[in-house]
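Missing here is one protein chain; the remaining ones are kept as they sit in the complex.
A, B and C are the chain letters, set down in written order, and residue numbers restart from 1 in every chain.
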Amino acid sequence: MPTLDFHPTGRHFLQIPGPSPVPDRILRAMSLPTIDHRGPEFGALGLKVLSGMRAIFRTKHPVVIYPSSGTGAWEAALSNALSPGDLVVMYETGHFASLWQKMAAKLGVQTEFLAYAGSDEHLPNAPSWRRGVQADMIEQRLRRDTDHRIKAVCVVHNETSTGVTSDIPAVRAAIDAAKHPALLMVDTISGLACADYRHDEWGIDVSVSGSQKGLMLPPGIGFNALSPKALAASKSAKLPRSFWGWDEMVEINKDGYFPYTPNTNLLYGLDEALAMLQAEGLDNVFARHQRWAEGVRAAVAAWALPIQCADPAVHSPVLTGVITPPGVDADAVRRLIYERFDLSLGTGLGKVKGRMFRIGHLGDSNDLTLVAAIAGCEMGLKLAGVKLADSGTQAAMTYFASHPAPALLRKVA
Amino acid sequence: MPTLDFHPTGRHFLQIPGPSPVPDRILRAMSLPTIDHRGPEFGALGLKVLSGMRAIFRTKHPVVIYPSSGTGAWEAALSNALSPGDLVVMYETGHFASLWQKMAAKLGVQTEFLAYAGSDEHLPNAPSWRRGVQADMIEQRLRRDTDHRIKAVCVVHNETSTGVTSDIPAVRAAIDAAKHPALLMVDTISGLACADYRHDEWGIDVSVSGSQKGLMLPPGIGFNALSPKALAASKSAKLPRSFWGWDEMVEINKDGYFPYTPNTNLLYGLDEALAMLQAEGLDNVFARHQRWAEGVRAAVAAWALPIQCADPAVHSPVLTGVITPPGVDADAVRRLIYERFDLSLGTGLGKVKGRMFRIGHLGDSNDLTLVAAIAGCEMGLKLAGVKLADSGTQAAMTYFASHPAPALLRKVA
Amino acid sequence: MPTLDFHPTGRHFLQIPGPSPVPDRILRAMSLPTIDHRGPEFGALGLKVLSGMRAIFRTKHPVVIYPSSGTGAWEAALSNALSPGDLVVMYETGHFASLWQKMAAKLGVQTEFLAYAGSDEHLPNAPSWRRGVQADMIEQRLRRDTDHRIKAVCVVHNETSTGVTSDIPAVRAAIDAAKHPALLMVDTISGLACADYRHDEWGIDVSVSGSQKGLMLPPGIGFNALSPKALAASKSAKLPRSFWGWDEMVEINKDGYFPYTPNTNLLYGLDEALAMLQAEGLDNVFARHQRWAEGVRAAVAAWALPIQCADPAVHSPVLTGVITPPGVDADAVRRLIYERFDLSLGTGLGKVKGRMFRIGHLGDSNDLTLVAAIAGCEMGLKLAGVKLADSGTQAAMTYFASHPAPALLRKVA
Partner (left out) sequence: MPTLDFHPTGRHFLQIPGPSPVPDRILRAMSLPTIDHRGPEFGALGLKVLSGMRAIFRTKHPVVIYPSSGTGAWEAALSNALSPGDLVVMYETGHFASLWQKMAAKLGVQTEFLAYAGSDEHLPNAPSWRRGVQADMIEQRLRRDTDHRIKAVCVVHNETSTGVTSDIPAVRAAIDAAKHPALLMVDTISGLACADYRHDEWGIDVSVSGSQKGLMLPPGIGFNALSPKALAASKSAKLPRSFWGWDEMVEINKDGYFPYTPNTNLLYGLDEALAMLQAEGLDNVFARHQRWAEGVRAAVAAWALPIQCADPAVHSPVLTGVITPPGVDADAVRRLIYERFDLSLGTGLGKVKGRMFRIGHLGDSNDLTLVAAIAGCEMGLKLAGVKLADSGTQAAMTYFASHPAPALLRKVA
């Protein structure tokens, strides 16, 4: 059995923005014996988790569950709805938006990659990675597309590489204002079940998500939530697809089954995760993440280090990116923190490699865990020679102590 | 938490040909906390399971691990190695061979689907589903392909829908005899780690497999084992692919990491499964399955019911298909057995729906479990009004009692 | 981690009359993190399991939960209710009744050990071990005790060493008929939650039980259920006691807590076990065990081997003892079965060592598991050279197939 003993004692602090820590209840649920995926018990389970996921996406339309990563769910979205050579508009909010764009290109889709055009003091090579989607740029681009060559607009809801949560209703409004028929595809891999998200109300055509963030599961499940318009588009879309095909999935899911072998034990975990989220209530879940994010940002402010997200209006409730001072290799700091304090932080990806690190504050966490994570960062930054204006740990403690969460104590059933 | 209590007491007998029963050790391993898939501990784990899987496939070349089902691994094989419109020869051994053929067609590959041309007494509509791959048919077809339009030959090693284990070296010999450059792709989803399989020695270019059969894991991992020739072919192959792309995988796997989030907790299980298989020794694993299969076939012979596989030379060590008498709905018998005896059997798929059921005898099992499964079948068949020539349970007991397995008792480490 | 791999593959068949197989749900529940046994969450748990255990014992009076084995619960019963030199009447139904008698003597209690006085064909040295408690012998003894020197009558409800379930209401009636004030103490370690048992209605003063039988838990919890009369007796009883003391336990239990550290994780399992038993209903639990016992006895009858319990009126629903023919070492047969078929059977204890083995049919089991166990016995007996009249496996299959259990299929909540 893997012993996971790189650090000999105590619990590892997994503060990357996903996979997030998996609650014991879910790990236990996942360890129940595998059953026949064609038997009656499985069908009942399938219907239950499909229905539960519709509630999480806030949709009445089909949700598709893939035995894959979130990356697979991206591919599913593109390959079901588009044809070779189709033009899509994507928006560069960070590394994951960029990877999605590269995937689209690999699949034979023509992409236009919009980006914030301004400059940036701290990250001059990546100003677009510090801000949310500029909906007006999308609107302008769509208005120019008078013959409707653009088939889809693809944006990331919560950009995991930066800690920016874009305003999706504004994107919808932009498309509507341009009176453009393009599909709206949204990656909410790290946003779902952390930040407010409303597939139907916000007029999203394809939502893409995964299991290992707000749903508190290990990685291994990808999701698509669909609109009727997306389903209609898939009837004529011509990118080759089989494994990802919505049509068979949606049809066979009606009875709770899947066209090929699903990953049963992760679905046990999903069932448990849904029970936990339902018991808490989605609005409470979102408020919990907002409060944590404020505590963490109070710490970063005390350190006087720049937050990756330059626009307070779109600070992520899920993670906070911290830019290290010029000359300080953020990955060296991360490594020191990992080795000395058994704390995993998110690395700077792509254009911001070595320039920042990310603190995840999502899923199954609590105040003290976050204080510990901040303390670990603070000790590590100091050991690395970074001058900090003040104690972020103290600032977070002050914030959490003076902003009590809603009553937490539960009754035994 | 799911309670899995459709049957209120006792352990379910999961005798479908996969997912096979998952050993407690593996379920426990999978329930360890999820770690950072970009951290140093993960890299060590990744290298370990990649190396272990090469030993299972008996290859020195790269093995690719997907967070997907085996169906995904099929798609990976096709989309990496082929271009739109390429011609491939496939061979109909059963339902899964047929599904693979349909997938190829969906992906834009041109397929020729060879099949045994004879007649069959018991299943006149599916004679090809009772026999293994006829290598001479493949050889003849390839010899006719003088301009080498055929890019690949795709066959199923152990056809899970029928219980036929085709002779793969014979297929290799056929291709060689025809001096044809086509790639040889083999689905060994249910064969791997149950029946002898040698990727390198048998000259296979792409092997396709999954986690939920001989590897004793829950579903959720797909594998490709590659030859240098397959890797070379992928450089120029033009089917669109991103998630399935071998190139990034093989490159990043060198350090034990993955290009996108892997399903970490299943990899914990894979590590434990590899430890168990290594401790037993692959040859012992294969002998164990052969012995079980003989015991089960002794039971079916006592009942005097036809075995789905009509050719004793290719009887599967993994599962045994049992044809029910004309007029007896095999699925009704299965349902009765499930409800009365808490035993899951494999259904007849596709062309043989309702005409047969399948007894899985693979992975984490033992003599008494198989005797119980046979007893469950026997009671159910009788309750369904099927006349049985003799007691299969007794026949299996006689077989197992008179054919002792090699010494089983272990020492404590 | 222990690998439990004395047998390399498949699930062990644990058919001893306890510890019985522990359901996955309970093992998972037990693996949740340990909490503070003085905190509010523990108090809620404590109240829940104490209340649940009163329902299992069918009592309104206190139940005491010890972090100990059932043997400890015996000592608790004696040391709380008796004084040094007190006279108690015990009844020899088998090995465990004998051990309890020895314990009483060790603790300084004077014992009279009644036993069936007749002869026995098969086990001439242990005729009393093939029959239940003869209540009339107890009545006669008590009637002679005109000065009430006898302080307690101690009997075993379900004698685990023999498979005899004595008639406890008859013992109560005997005491009442003799108008004797002695306490009635009953060991129902293996009877509870398998066979009907009613602490209050049957007028029992101290019931003794354990976790590893009908409650389907691992060993490690002992129980006492008390009557007001027993509690009153404990006020003046003078055997030294501290760990086992009822007084502090009952007092502190009122709030769900314990006077010393309880074994928290087993209590998690107890909570789950109670939920399972409540969902099924105790009367269904008892009927289920009766049906299994009949199936197993049908097998033994087919073999034409004598059942340890000579009196059909008191055949145990929990286990069946099987006497081997003269000259056949039952333990050699058991060892052969263990090594060849991965099946654990109960050994003959004390006076019947080597002369019999025991098949447990209790707790978390089902028809096919019992058929497998019987098949394992049958193969092993034959390999050991025992002539069997007919196939017990077939007889059990016929019984189970023709006596369907009540509808088992459940709905998903």
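Going forward, a contact is a pair of C-beta atoms (placed from the backbone, for glycine too) under 8 Å apart; a residue touches a chain by one contact, two chains touch by 3 or more.
Source: prediction; values computed, not measured.
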In the full complex, the chain left out is in contact with A, B, C
Take the complete complex as the reference. Which residues in chain C touch the chain that isn't displayed? 1-2, 4, 6, 11-12, 14, 16, 18-19, 21-22, 25, 27-41, 44-45, 66-72, 74-75, 79, 84, 102-103, 106-108, 210, 212, 218-220, 239-243, 245, 259-266, 268, 271-272, 275, 338, 344, 347
Even though one chain is not shown, chain A touches it at residues 1, 3-11, 13, 21, 23-25, 28, 31, 276, 279-280, 288, 339-343, 363-369, 371-373, 375-376, 378-379, 382-383, 391, 393-394, 397, 400-401, 404, 408-410, 413
Touching the absent chain: which residues on chain B qualify? 1, 24-25, 28-29, 31-33, 40-41, 44-45, 48, 409, 411-412
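The criterion applied here is as follows: only the chains that are shown with their structure count from here on.
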For the two copies chain C and chain B, is the contact made of the same residues on each side, with over half of the numbers shared, or of different residues? same
Could you work out the angle of the rotation that brings the CA atoms of chain A onto the matching CA atoms of chain B, rounded to the nearest 5 degrees? 180
So which chain ends up in the middle if you average the CA atoms? B
Distance-wise, how many Å sit between the C-alpha centres of chain A and chain B, to the nearest whole number? 35
Whole-Å gap separating chain B and chain C, where each centre is the average of the chain's CA atoms: 45
Provide the list of chain A residues touching at least two other chains, using ranges where the numbers run on. 1, 25, 28-29, 31-33, 40-41, 44-45
